[in-house]
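Below: one structure in structure tokens.
A single protein chain has been omitted from the complex, and every remaining protein chain is retained in its original position.
Right, chain A next:
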Amino acid sequence: KLRAAQKSSVFSTDEPLAPYEHVTGYNNFYEFGLGKDDPKAYAQNFKTDPWSVEISGEVHKPGTYQLEDILKGVDLEERIYRLRCVEAWSMVIPWVGFPLASLLKRFEPTGNARYVEFTTLHDPKQMPGQRSRFGTIDWPYVEGLRMDEAMHPLTLLAVGVYGDALPPQNGAPLRLVVPWKYGFKSIKSIVGIRFTEQMPVNSWQRTAPREYGFYANVNPSVNHPRWSQSTERRLPSSLFSPNIIDTQPFNGYADQVADLYSGMDLRKWY
């Protein structure tokens, strides 16, 4: 159980929540296998204590920080966000966490820091998916944000869900949540944060650059080359009346984030 988190953030949606067992039993976390139920099945002995995060790059206070030190004095709050997967399904999830901006500022990025790159743990002993020879992703998993995206108040570092600590399959002990981008941007089990001048190449972009870009903003008018992004199935969905809804630009967070991209051609920067 996490210490009492402040409820009812202004950023929270009041849409109905996905049930706990679906949030924690239906996961894309390829480090633990390709099936949606693999992470729950294979992540239960995942060691999250001790945990440290290496801070590096264009920053005045680099170093390896223990998770306890990162969380010391941080005010946790609940954020109920829509999560839109690039596979065209979505869920509403009550995260517990704190704004990424508050953490990044503590490390004092230099004037050259234009992007932030995140890295997931690489530990094939614990993560069976990283032992597979037939995968298409180069481990470790890497994601990135532009500095202004990282500093945006919607961008959350989550340590919990449904009022409890994150289970391993959801990216324990520390994961990113960027609600206006496709789910794969919200990198799990973070062990590295690097401040860079160059735009990082995220794992999915490296795997299939035609299909996945750096920005990955939820956008109903730019389809995935193999499927449509104009609608999504909100889970849980009943079989005989599938819960198909129209996908919103920036996953419904356009009022808060659209101006980050003014003047950009979002067809090019998908």
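Basically, a residue touches a chain if its C-beta (ideal position, glycine included) is under 8 Å from a C-beta of that chain, and two chains touch if they have at least 3 such contacts; residues count from 1.
Following the convention adopted for this analysis, contacts and distances are computed from a predicted model.
*Asks:* There's a gap in the complex where one chain should be. From "Glutamine amidotransferase type-2 domain-containing protein", "ABC transporter permease subunit", "2-oxoglutarate ferredoxin oxidoreductase subunit beta" or "Protein-methionine-sulfoxide reductase heme-binding subunit MsrQ", what does UniProt name that chain?
*Replies:* When "Glutamine amidotransferase type-2 domain-containing protein", "ABC transporter permease subunit", "2-oxoglutarate ferredoxin oxidoreductase subunit beta" or "Protein-methionine-sulfoxide reductase heme-binding subunit MsrQ" are compared with UniProt, the left-out chain turns out to be "Protein-methionine-sulfoxide reductase heme-binding subunit MsrQ".
*Asks:* Of the listed residues A:26, A:81 or A:261, which contacts the missing chain in the full complex?
*Replies:* A:26
*Asks:* Check the options A:165, A:235 or A:254 and report the residue that touches the missing chain.
*Replies:* For the chain that is not drawn, the touching residue is A:235.
*Asks:* Residues on chain A that touch the omitted chain in the whole complex?
*Replies:* Chain A touches the chain not shown through residues 18-19, 22, 25-26, 30, 34, 36-37, 87, 89, 91, 132, 134-137, 207, 223, 226-228, 230-231, 233, 235-237, 239-242, 244.
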